[in-house]
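The complex is shown incomplete by one protein chain, all other protein chains being positioned as in the whole.
What follows is chain A.
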């Protein structure tokens, strides 16, 4: 890997005394997709703004394509960065095409490219209509088309799938995969989460301006040591009476076993040894569970700190 597209070194941002983002260190390589997760006010947007160069860090360094994004030298790099803000409502009286043409021109492109982009996101049929007649999904697509102007090397997408129907969401993730294969780096910002897992290389979890965890999903799962959920059908009471397996029975459901990752294979082997087994369902902890785990851990730490 050559120079990273984005690198943050102990970068943080404070407003007056409030730490919107505590010191964060991270890098994003070429063609990498990073998921940025956290509640409202967790510092996601602040981090995005730092990378976009709209605000300057209070401490530490931010570099995008090797330059400080808030500096004059980084000016021309801005054409190579695409951004979809959360809750943007475009000029309502303009048509979709007019909106996109305006933004394309500001990046040095023309109307033709704007039309191509509208086709890519699938709202060509409505491009001559005023934006105020658009549905939420169509507005979101227009926003995405805006972020895709000029085949950006770096894309920052804040809640990109809000308001999209499942088909459009699928289309969107396909576009992300495509951009990734072309070497673009993407930062996806989201509350949560289903469907996003297969499309991100790494996840970053933020809470109240603090970086809680960062790594690939497998790494995070490993760190969190969350159990694998195994459901076996057809065994009835056999599990409960088995010495070893009985330890793992979930408190919620007697058919379900919560097994540590390390024990997974041995448990599966034991289960397969039963003659009357009908079906086995194995599910590793998903992103949402990992996310909840880190948030709960953080809350516990805060509480402990408050008490001491």
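We take it that a contact is a pair of C-beta atoms (placed from the backbone, for glycine too) under 8 Å apart; a residue touches a chain by one contact, two chains touch by 3 or more; residues count from 1.
Please note the rule applied: contacts and distances are computed from a predicted model.
Undergrad: Which of the following is the UniProt-recorded protein name of the chain this complex doesn't show: "FeS cluster assembly protein SufB", "ABC transporter permease", "ATP phosphoribosyltransferase regulatory subunit" or "Putative Zn-dependent peptidase"?
TA: Of the names offered in "FeS cluster assembly protein SufB", "ABC transporter permease", "ATP phosphoribosyltransferase regulatory subunit" or "Putative Zn-dependent peptidase", the absent chain's UniProt record gives "ABC transporter permease".
Undergrad: Which one, A:37, A:103 or A:148, makes contact with the chain that was left out?
TA: Of these options, the touching residue for the absent chain is A:103.
Undergrad: Return the single residue from A:71, A:93 or A:300 that touches the missing chain.
TA: A:93
Undergrad: Specify the residue from the set A:29, A:60, A:85 or A:215 that touches the hidden chain.
TA: Of the listed residues, the one touching the omitted chain is A:85.
Undergrad: Touching residues of chain A against the unshown chain: what are they?
TA: For chain A, the residues touching the absent chain are 15, 49, 52-55, 75-76, 78-79, 81, 83, 85-91, 93-94, 102-103, 105-108, 146.
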